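Note that this complex is displayed minus one protein chain, with the remaining chains in position.
Coming up: chain A.
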Amino acid sequence: MSTPSSPPKKSWSWRSQAFRGLLYQIIAIVVVLLAVLYLAHNTTTNMKLRGIQSGFDFLTGPAGFDIGESFFAFDSGESYWRAYLVGFVNTLRVAVVGIVLTTLLGTLIGVGRFSRNALIRGLCSAYVEFFRNIPVLLQLLMWYLMFTEVLPASNEPLVFGPFFLSKGGLNFPIPEWATGHVWGAWGLLAGVIGAVLYRSYAKKSFEQTGRVKSMFWAPLAIVLGAGILGWLLGGAPTALNMPVQGEFAIENGGALTPEYLSVLLGLTIYTAAFVSEVVRGGIQSVALGQSEAAAALGLSRGQTMRLVMLPQALRVIIPPVTNQYLNLTKNSSLAVAIGYPDVVSIANTAINQTGRAVECIAIIMLVYLSTSLFTSITMNWYNTRSAIKER
């Protein structure tokens, strides 16, 4: 009696998983390639038919439009790539400041939900529920409306000391430029180096003697002290460029436009609701026994937070917070809806003027992909540093 023979094992048979896998992959690649070729073919014929030129050469031509708000001087005669640069800087201005503010506000509200005070707890959860559940575009529009309709005109602004708030935006005093400030900056730099040196010394001394040295307040004092010292050595300039009430508008001082303020405020408040949920989840994920054990070892509340709770919570918090940072950066593209000239808004104008949709959208994508990549790499680096190393 013969044993039932197993199917013949030819390497290129339909039954071989490797063969089928290869076949699927070839089919997938061919389909995708064909689709891409088809779309590219359509695009080129369409562009030929409509007489649209292609290529990035338009970037060097004059832009021909003014930008309401730019970090450096720009006028309509300058080239498109300068316009894009202005837009990019404007996007970064929202993203960077927004990320910092969101982190602060989000942490505050996330921690606030553990408060012993019921009012604080309630307010924080109301904040989260409210701002999370309304589209961010709507919030931006609402803030913009607040600035442009509800606030008084710029010839009779709301005055808070040296700050003026009006339809023209926020005006505030800035320090008058003087060489003393450069001295102060050098002082700060020296302080940072000193603080780093001090920290490595404190760490070594802790490992040798077991004595805990201040790892936060002392370095902070070194940095600030050195900065102030440098500023004093530079002659301690205190002159401020104060905003003054002009006849029609407010003059001098620093100014933030209502567009920038609405984008910043809207994105910060929206994203902070999400960050606070992440922070809450992170803190909740640390087992209660950890803080009890820390207390049993005699660590102070601050030490427990810094040495036991935070390292474990951060492990949970950092990846989703990175996502929120990326979201904030991408949502800054909504600025186009209220006329803040970010990179999307510049690209939109460029599309309307030159008709080069493909190139302009490629630039938008390039900008956001590279910004996102930069943020992810930075945060991943921080994440590996703060991850708990297991043996």
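Following the convention adopted for this analysis, a contact is a pair of C-beta atoms (placed from the backbone, for glycine too) under 8 Å apart; a residue touches a chain by one contact, two chains touch by 3 or more; residues count from 1.
Basically, contacts and distances are computed from a predicted model.
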Name per UniProt, for the chain absent here [options: "Amino acid ABC transporter permease", "Lactate utilization protein B", "Extracellular solute-binding protein" or "Cytochrome c oxidase subunit 1"]: "Amino acid ABC transporter permease"
Of A:34, A:145, A:159 or A:196, the one touching the omitted chain in the full complex: A:145
Touching residues on chain A - with respect to the absent chain: 21, 24-26, 28-29, 32, 39, 42-43, 45-47, 49, 115-120, 123, 129-130, 132-138, 141-142, 145-146, 149-150, 326, 330-331, 333-334, 336-337, 344, 348, 351, 357-358, 361, 364-365, 368-369, 372-373
